[in-house]
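Certain chains of the assembly are absent from this excerpt, and the rest are unmoved.
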Amino acid sequence: MGCKVFIMQCFVGFWDYETPKIMVVKNMTLGIIYRIVQLLIVTYFTWYVFISQKAYQESETGPESFIYTKMEGAAISGDTVQDTVEYSRPPEGGDVISAILRKEVTPNQKQGVCAEHFAVPKANCTKDSDCIPGRTDMSGNGQRTGRCVQYYNFTFKTCEIKSWCPIEEFAAIRELELKEAINFTVLIKNTIHFPKFRVAKSNVMRKRSKYYLQSCHYNEVTDIYCPNFKLGYIAEQAGEKFSELCKTGGVIGVFINWNCNLDLDPSECKPKYSFRRLDLRKNHASSGYNYRFAKYYSENGTEVRTMIKAFGMRIDVIVHGQAGKFSIIPTIINMVTALTSVGIVSFLCDWILLTFIDKDEVYSEKKFDEICKHSSHTPDMDITMNAEAEPTPLRKLPDPLF
Amino acid sequence: MGCKVFIMQCFVGFWDYETPKIMVVKNMTLGIIYRIVQLLIVTYFTWYVFISQKAYQESETGPESFIYTKMEGAAISGDTVQDTVEYSRPPEGGDVISAILRKEVTPNQKQGVCAEHFAVPKANCTKDSDCIPGRTDMSGNGQRTGRCVQYYNFTFKTCEIKSWCPIEEFAAIRELELKEAINFTVLIKNTIHFPKFRVAKSNVMRKRSKYYLQSCHYNEVTDIYCPNFKLGYIAEQAGEKFSELCKTGGVIGVFINWNCNLDLDPSECKPKYSFRRLDLRKNHASSGYNYRFAKYYSENGTEVRTMIKAFGMRIDVIVHGQAGKFSIIPTIINMVTALTSVGIVSFLCDWILLTFIDKDEVYSEKKFDEICKHSSHTPDMDITMNAEAEPTPLRKLPDPLF
């Protein structure tokens, strides 16, 4: 066939509309099955995909998020005053902030030599030769000098080490728990921004006065836009005892979830808070949260430090968010998918029709038009063969693969 | 039917090819509608899905990102020199860094007793009985001793508290703003890595000399690979006045966006910066950014602190990235979806055909072959019935659900 004829054919046939020929089976049972399965699929798409999953919306997750945290409150612990500068670290107010609830303080440590702690492996000694000079035990406090010395004001001896002296295990003073911290508040400001939709939301209400913000406490019914949380409230919501946290420390996640349907009124897009302890629980080998830091002084030119082991409540603020807005493209795509899925029912019904209902092979003969090229040169003959020449044609089974 | 026959039938029919019978409607109007809607869908897929959305690419978002920040510059503020160690916190150079632009310094605070600030609720007093001993007000500075004392060198009295004395509200010295910080620079090194494609990119050009990196300033045309940003430039790009930031502080997001088409030359994959203020704006109750920290000294064995309320510019570096590369699988999947979607046009055209065009029911009779099992035992009879026995058959409507 020449190229010219080919193009002509294309042009002639181009404006034809092609549509499949359909066989209509007037069978009540099958019709009911067909409609019920169709109904199920349509219900699924309408209810689950469109209403529940909001498939008609374009969505955006992982908004840009800004967090600013700050602790407030002051209390007396033993003889010292604990204010925000003392118990809250780090000061810069990022998404992780901790309040020190209990301290073990080792004051006046200087670089020098002193006795190693007796629980360190091979630290107990009776004579100098028990102590290998230069040895540094990983769980110990420093490097051994090779001498065996009296363990502070006790009667037994341990190896002498080069270290910050006196060692923490001997000299640490356990301070009182800061139980009043249950009433301290943490301000958690959070602003999110969905770049695709150009929508920004904050967990601080814009209309309220500065005074309201300073004095309010978060309440999930009455004060949803107040970002001040009592430490006790956070612990309680996370299912933890505050007194327990004071002892061992702990890390609590404050989850802020923004689920915004931008087709509704913007005021419907509210922060939802949840609280959960993140570190491992009690009765577990390595629970709790503590860290060490030091304050440095100069004593006649010598560096002196106060080493503090701080047990505290660390708050990790974690923000999740998603926004959705009506958009024509996902709507079309999901409707096409829905319609295609509805079409799949035919596959099931064809199988039922040809396997269970079509006892007399009436339907399969009408549905399937078998063509064996070698046996028929005119279409007429083929039709004849189909309808009459084969009195008992093999029943056509539905395609096992499609 | 026996199992043997079933298997034989399967085998016989297995190599048959089945294809739907098609009715070709030579109607120009319908043909044009059919082709136009097809064209729209094909255009949508070609232009939007394949060209604009790059559906032929496998994509990866959320690359592994490394950020290192460091501030540079020194200036005189009042009588003191502010260098990077003084104004930049925290020092470790993570994704959040802040420059202190103004300080309110409360020097020489010691633990002791002094007068509470007069603005604290119920702090004003005339006699000792006005002050409840042990009471700690959340917005106050410490615990009341129960005495009513003179408010520093003023003539009125307030309740005495156990606290770090003197209190900040009375003793804080407001230092000058560090306006020269407008010329300080922040180095923001960022390296990203797409694990799936094994591609790593950096915002620092590899070929440049160490000297270039120390002296250049970012410019979005000439110096795109120079990672030094003037603080003034960042403020300006975010639409903020630097002098305003010096007063109240503020948080500015530096967004680095990597949009990499890996089918193109690697040099096309460039960082794109944008800047936006993240905290709430002025005229809002709680705008700005400040935090408190202290420096500790020892005075004859007593701990003394200098408490600093720092107003500054916090810079949050936020990295987004996505990379795409041609892949055969998404290409096939999206082409299948496209072809399926084109098929959906038939649904629309069938409806038009049978409702508006098919006045004489010629098409519906040809398209639909109704079979009522009880009324026909030979296919022949059924055909007859269809074509002649029903002179005015009800017009077949398109299926309302599919």
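Which chain is which? They are A and B, in the order written, and residues in each are numbered from 1.
Convention: a contact is a pair of C-beta atoms (placed from the backbone, for glycine too) under 8 Å apart; a residue touches a chain by one contact, two chains touch by 3 or more.
As the structure is a prediction and not an experimental result, all values here were calculated from the model.
Participant: For validation: placed chains = 2, all identical. Expected total copies in the complex?
Facilitator: Taking the entire complex into account, the copy number is 3.
Note that in this section only the chains that are shown with their structure count from here on.
Participant: Between chain A and chain B, what is the separation of their C-alpha centroids in Å?
Facilitator: 15
Participant: Taking the complex as given, what residues does chain B use to touch chain A?
Facilitator: Chain B reaches chain A through residues 6, 9-10, 12-14, 16, 18, 20-28, 30-32, 34-35, 48, 89-90, 96, 98, 111, 136, 138-143, 162-164, 251, 253, 255, 276, 278-280, 284-286, 289, 291-294, 296-298, 303, 305, 307, 314, 316, 318, 337, 340-341, 344, 346-347, 349-350, 353, 366-373, 376-380, 382, 396, 401-402.
Participant: If you look only at chain A, which of its residues touch chain B in the complex?
Facilitator: Against chain B, the touching part of chain A is residues 13-27, 35, 38, 42, 64, 66, 68, 70, 72-76, 79-81, 83-86, 90-94, 180, 183-185, 189, 191, 193, 202, 204, 206, 208-210, 212-215, 295-299, 304, 329, 333, 336, 339-340, 342-343, 360, 362-363, 365-366, 368-370, 387-388, 394-397, 399-400.
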